[in-house]
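With one protein chain withheld, the remaining protein chains of the complex are depicted in position.
Letters are used for the chains, namely A and B, taken in the order the chains are written, and counting of residues starts over at 1 for each.
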Amino acid sequence: MTSKLRVSLMVTCLGDMFYPEVGVAIVRLLRRLGVAVDFPAGQTCCGLPLFNSGYHREAREVARRTVPLFRESEHVVVPSGSCAWMVKQEYPGLLADDAGAHREAQSLAARTWELSQLLVRKLGVTRLPSRVKGRVTYHDSCHLLRGLGEAESPRTVLRNLEGVELVELPGADQCCGFGGSFAVRLPEVSTSILDKKLASVESTGAECLVACDAGCLMQMGGGLARRGSRVKAVHLAQLLEDGA
Amino acid sequence: MAPAKPALERSGPHLREEDTLLSAPVESRSFPERAAGATRDRFLQQALTIATTRFVASRDEVFAAFPQGDALRDRARQIKEAVLQRLDHYLEQLTANVERAGGHVHFATTAEEARAIILDIARRNQVKLIVKGKSMAAEEIHLNEALEHAGMAVAETDLGEYIIQLAHERPSHIIAPAIHKTKAQIADLFARELRREVAADPEVITRLARGTLREKFLQADMGITGANFAVADTGTIVLVTNEGNGRMVTSLPRVHVALMGVEKVIPSMTDLVIFLQILARSATGQKLSSYTTLVRGPRRPTELEGPQELHLVLMDNGRVRQLAGTLREALYCLRCGACLNVCPVYRQIGGHAYGDTYPGPIGILMTAMLRGTPAVKDLAHASSLCGACAEVCPVRIDIPRMLIELREHLDREKIAPWPERLLFKACGWLLGRPALYRLAAPLARLGQAPFVRDGRIRSLPSFFGRWTRTRDLPAVAARTFGERWAALAREA
Partner (left out) sequence: MTTRAEFMERVRREMARTRGLFPARVAERPADPMTAAELVRRQLAERWPQALERFRQEFERLSGVFHAVASPSEVPAVVGRIARERSARRLITWSASALGADLGEGFRGEGLDAVAMPDDPVDEAAARELRAINAAAEIGITGADLAIGETGTLVLVSGRGRPRSTSLLPEYHFAVFDRRALVETLEQAGVMLEAWHADPADPMSGGVINFITGPSRTADIELTLTRGVHGPREVHAIFVSR
């Protein structure tokens, strides 16, 4: 590779407000890997919550103003599988009425990567140092797994972490019960799903529950904290921070 | 021999009272209330976990050993779409061939018409006792109530349906109607019915049901079934069962009535074989169900038994309108129930909480089809959109996408509650204004200050309590990523 790879961070609304450390970890990680990282100004939210609740006019407007923010980006990295799915799978369709915007959305879709996919499938990086040691387990977030068809990349990274043992989570592919506004529309159902997920997490004996989606982390992390569990829910990027 | 009638007498006029008593509290609650109630029902939780876990494991196992399964699912999906594209042709062909084989075909635009047609057939044949095979279409039109109201006795003969009938309930799963009941509860039901002790042993209960229902099969004047498929090319009605009740119902009584939605028609035997290879695998994890019964016309002149009359009722009831509607894809459905078993919501709340004939993810779409979008105002949100349903559907119906479309319709038609619509529209407005959006974090930090402990929020008032009652919420960060970027940029 002659010129340095350039990647723009789409930090997402949850990433910006609740998990800024994930974004920071991603920036530092990519820089260590020799990637130039920028953060295009004017980002808000990808519009997925609007879209999934049926507010498509509103989601379309969000897509229309988000796509041009990344016009100059060579690649875009997203810390959440669901937001990556929104950009890759839904933006082009939402903007289908406007030929120019549609083309631009398709181009953005092709340049957008969820973090683990960028690492493994684009950068070919699999061996990375780890901040933690010991037993970890991985939850497949629904949009990354079934939306983007990605089960392997996160596992590849985790399996190759030195001093880390990846234990498969029974029912890893089952929803954690977050589902965006679902979590507050039907809180008892959402919690009942979560309880089963967390029982499964605790059965693995892992100290660390890894996911690649801020929504799932909010749900599972919130549940683990409430039950006083010693298991920590962390984003993949947080494991990959340098030594400190 | 005296007809064994206690069950049927009880399901006469008394049923209505009991029904009201039983279902009144259920029906008066909203869907979110019913769903929340279901999550607190320990028996139900246990029954659901056992059942759905086994169903899912069996299905996964049988498909793992069936490499051609994926290609067959694609074929099946194509066939369903191709049939809808020439539905008139296949329905005409089916009608002509059923009639050629000596059967009668009826056309019902509404549930009411379907009931009237079947009642009329029963009356003309002076029917007293009816045996029924399992039929979601019959459930859909509340056929039993209509027949009983007209003074006829109706016996459900699928064991699960029979249990449900004894309990005066409705099925809670498309293929396992009594999935929500434990064996102890079922034994109690039988004990009450037969006025004797009944051990809580599936084997014992099944033997008892065999004896009771055998009498009814032999005495019944009319059999009613649904149809899993109807083959246009031959005029054949196809029934898939495990117990053999479908065979009894189509062999012993002198009249057979099959009720089916128009979308069940398929072109040929070659198409049938494609569907058979994926239906039982998806439903129960079997390669084939115990009995696949192909019925062509009434009894032949060379036959000793079989019905003298065969009637096929082709039903619209909201389906035809969807040919060009947003729910078209739901017309592919084979009613295998696979989407229920994998659905995290169904697995917590079971079928009854959905409050209509068809439960689970596909049930939401069917309810919208049968009753209109306003009927699924709440149900449309009974999904985390996890996509598990679409992944297992044998004909690859994109249920999550259709749920999103239903939600879109709820907003567009202003059926969704106005506070919700206002909130989402305000959010949309804010997301288009990054300068204002940047003020959200500082404002939230002010607002959350009284509630934050160690960077987490354990309790919030009113609406936000829906989250914090069971889960901690991370506090809005002291500095958002956006606020940290300037410093981070300098690190490079």
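Heads up, the rule we're going with is that a residue touches a chain if its C-beta (ideal position, glycine included) is under 8 Å from a C-beta of that chain, and two chains touch if they have at least 3 such contacts.
This is a predicted model, so every value here is computed, not measured.
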| item | value |
| --- | --- |
| Contacts of the hidden chain among displayed chains | B |
| From B:R29, B:H142, B:R328 or B:K425, residue that would touch the chain that is not displayed | B:R328 |
| Residue of B:E139, B:D158 or B:D378 touching the missing chain in the full complex | B:D158 |
| Option touching the unshown chain, where B:L44, B:A220, B:I274 or B:C393 are the choices | B:I274 |
| Candidate in contact with the missing chain, chosen from B:H168, B:R299 or B:K377 | B:R299 |
| Chain not shown: contacting residue from B:A191, B:V320, B:L370 or B:L430 | B:V320 |
| Interface with the unshown chain - residue positions in chain B | 47, 50-51, 54-55, 75, 77-79, 81-85, 87-88, 91-92, 95, 100-101, 105, 107-109, 113, 116-117, 157-160, 163, 176-179, 181-183, 186, 202-203, 205-206, 209-210, 213-214, 217-218, 233-234, 242-245, 247-248, 250-252, 262, 266-274, 276-277, 284, 286-306, 314, 316, 320-321, 323-324, 328-329 |
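As a convention for this text, only the chains that are shown with their structure count from here on.
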| item | value |
| --- | --- |
| Whole-Å gap between the CA centroids of chain A and chain B | 34 |
| Contact footprint of chain A on chain B as seen in their complex | 32, 35-36, 39-40, 45, 344-345, 347-349, 380-388, 390-391, 404-411, 416, 421, 424-425, 427-432, 434, 437, 440-441, 444, 456, 458, 463, 466-467, 469-477, 479-485, 488-489, 491-492 |
| Chain A to chain B touching residues, read off their complex | 11, 15-21, 23-24, 27-28, 31, 36-39, 41-45, 47, 49-59, 61-62, 65, 142-143, 146-147, 173-175, 177-194, 218-219, 221-223, 225-226 |
